[in-house]
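In this view, the complex is presented without one of its protein chains, the others remaining in place.
== chain A ==
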């Protein structure tokens, strides 16, 4: 063995106590969620034997990705200091618009998909514009759009399709190619995985890169952390906020397309309630509700925790209602942890 016993010469500043890899990791926003995820994984691994099988894990990942994709946008928005209560219904609005456009106008489904994208981005633009224009809190602005969209989803679907669900669009032109993009399954070692898992990874990777490696990321942290200061040094605060709302809309649209192309029809009453899942995933993942701090990876871990718990409770044979209780408990725990983390980050010496 030739291990050297002398420490390498001290580099950098002597006042900077050398940080171990561990304490560096402990300073990351997502560390609490990571610990939580491991604990919950072990819990269900022990109490629910079916949880150990590959197909169950695949289902968990699929479920997580459905929460996780919008949660990426919601996390970015939260880091930017705002949140969006209309995200859950906006997912279904997107599916409904795409489906009804394609069916009613008898056009290629891709036309419906694009019309839906435009509508979704318009909703994000509206949320963002109202926010920066009125200076009202995002809670109020998006609560208003939440109710408006909920009403529109139900009323317009009834008016146009004559029911609570849209018509099956699976035999319309373009369905197969759209399904391949938004909702296909593929085999890995005999386990069937859904494509949303890949998209989820892609979105988390892009969001992480934007946050940490681009000027836009800098601006997002800044508008969330101190928007007056950001404005004073020339950051276009309003554009950043509007852009963030539109990012949320885009990811909701994407999730909506998945739902449409995996079920072929859409229930107009779905959606409400999910916005909280996205928000809680972001908070559990270490995003500060007050903005300026957080990560996309954290929100992904938060979504994974929900996916695991939702499936785990079923597989363990427990009452499914426990999931709601668990959600609340996680949120409380994460919020307390956040307070602690923030204090630590502000006073780190």
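In the analysis below, contacts are C-beta pairs under 8 Å (C-beta built on N, C-alpha and C of every residue); 3 or more make two chains touch, one makes a residue touch a chain; residues count from 1.
As a working rule, contacts and distances are computed from a predicted model.
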Pick, from "Cysteine desulfurase", "Acyl-CoA dehydrogenase", "Sugar ABC transporter ATP-binding protein" or "Electron transfer flavoprotein-ubiquinone oxidoreductase", the protein name that UniProt gives for the chain of this complex that is not shown.
"Sugar ABC transporter ATP-binding protein"
Sole touch to the unshown chain from A:104, A:134, A:192 or A:229: residue A:229
Per the whole complex, from A:139, A:186 or A:209 the residue touching the absent chain is A:209
If you put the missing chain back, which residues of chain A would it touch?
12-13, 15-16, 209, 213-215, 218-219, 221-222, 225-226, 228-236, 292-293, 342, 345-349
